[in-house]
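For this view, one protein chain was removed and the others were kept in their places.
Up next is chain A:
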Amino acid sequence: MIKIEDVHKSFGDEEILKGITTEFDKGKTNLIIGQSGSGKTVLLKCLIGLFKPEQGRIYYEDRAIQDMDDEKQRQLREEIGMLFQGGALFDSMNIEENVMFPLRMFTKQKKADMVDRVNQVLKRVNLENVNKKFPAEISGGMQKRVSIARAIVNKPKFLFCDEPNSGLDPKTATLIDTLIQDITHENNITTIVVTHDMNSVMEIGEKVVLLKQGKLVWQGTNQEIFKTDNEDVTSFVYSSDLFKKIREVQLKEG
């Protein structure tokens, strides 16, 4: 579980996050949604420690990140897996070396054991026989799956995903979403996904947090999001023609 209390973050005179308070549940896929510029990526970067909030507290289970010294923060980061928007795979390493990287850095396992674990997680993300290829030699969807494999190889307690299906075709995007949710349930980890994709909300949004102009304006489940009358939610959800038409059909059917 991750809890945040009254988090504020500014860049210069511009306040990006204006007092966010919420909880992200363990064993669930928690989604942070909102329009571009709503502050969701900034919130994610505050959560993983890449940005330091000016005010507020962030708790990993019962540990406040603000109370940790550098060494404790470093140890906490070993418990974190992160899937970046572009994959962020290391260009100079092949797929096997990329996935093995956290094991090489933080464990004392033998090479053979590390290779076994790499093969295991690559199989879990439905990738086989790509070990010796380089990131540039595989598709965007495969890169995302390799990135997921790297994020989970060291058995993290917390998984963060920044726009995991951006730039992917709808079928591959669904595959990635489902994979993230399955991994979350299998390993009982706290997963936080930043997205603006309503398909992801429908498929995997076990808890959804909506940000607007740096404020948390709504939170609930993906079932509740279609029932609420909250104006901010409806204007975000029904901004696409597809969902507008679904809404019209729903209203016609009463």
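We adopt the following convention: contacts are C-beta pairs under 8 Å (C-beta built on N, C-alpha and C of every residue); 3 or more make two chains touch, one makes a residue touch a chain; residues count from 1.
One rule holds for everything that comes next: contacts and distances are computed from a predicted model.
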Per UniProt record, name of the chain withheld from view ["ABC transporter permease", "NADH-quinone oxidoreductase subunit G", "L-serine dehydratase" or "Heme exporter protein D"]: "ABC transporter permease"
Sole contact to the chain not displayed, among A:Q55, A:Q75 or A:S239: A:Q75
Given A:G34, A:P102 or A:P164, the one touching the chain that is not displayed: A:P102
Interface with the unshown chain - residue positions in chain A: 48-50, 70, 73-78, 80, 82, 84-86, 88-91, 101-102, 104-106, 160
